[in-house]
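Structure first, then comments.
With one protein chain withheld, the remaining protein chains of the complex are depicted in position.
And then subunit A:
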């Protein structure tokens, strides 16, 4: 009987759980799913990338690979490199995504990640410059969703952060006589990640209830979503509420408070993983 009601009347099925302040998978309204992260060449599968990370948020699996290439900086910003994020939602991650050009959700997610990088200043583009006006690094950050079960943005931001922390850039010098660049693959320096932004997403139910870390089923039933990105100083890097049910300023404040707590949990997890893979 419960399976029937879940397919036939999903909203009523959910409301019954929400009345008891919990969700069908047993979580409380403010509880996150189990988060695991694998960083680097040993644990993560991408051996060809300069930095990689695999994040699992419950069933949602997102992998991020960072590749560094050389390019000439833009004319109007001669001392800046480039960071190019790209979020892909291939058809294998969920049946709603068809193969072909990126859909609106993938493009909006790519723009969101680009905004988070820009707003949080996690990587200073000036750090990526090798020779003013001549040579700079381009970091291609490819974020691919392998299994979509809701909360794509949180997982993507986390995967990006973990992958960037793992990036080691070889030392590049410009030979003054020939004018050509020389890449020293033996001497690698870790990329300087200045800030650590963490995203926390909420789904709005029936215009009033806020639940944290929605699954795909919950996202479909929700009347709106809010994503808050905070950094370690408690500053807001992004408040992303793309339409949906209206919220009062007080409710938004509740979301922000929860996001700040979540940031501490995630930071602890990342630090633990980085420490475990750093060669002593």
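Note that a residue touches a chain if its C-beta (ideal position, glycine included) is under 8 Å from a C-beta of that chain, and two chains touch if they have at least 3 such contacts; residues count from 1.
Here is the rule we use: contacts and distances are computed from a predicted model.
According to its UniProt record, the chain left out of view corresponds to "Exosome complex component RRP46" among "Exosome complex component RRP46", "Regulator of MON1-CCZ1", "Dihydrolipoyl dehydrogenase" or "Cell cycle checkpoint control protein RAD9A". Here the missing chain is touched by one residue of A:35, A:60 or A:110, and it is A:110. Looking at A:199, A:237 or A:266, the residue that reaches the missing chain in the full complex is A:237.
Remark: the residues of subunit A touching the chain excluded from display are 104-105, 107-108, 110-112, 114-115, 118-121, 223-224, 226, 231, 234-249, 252-253, 256.
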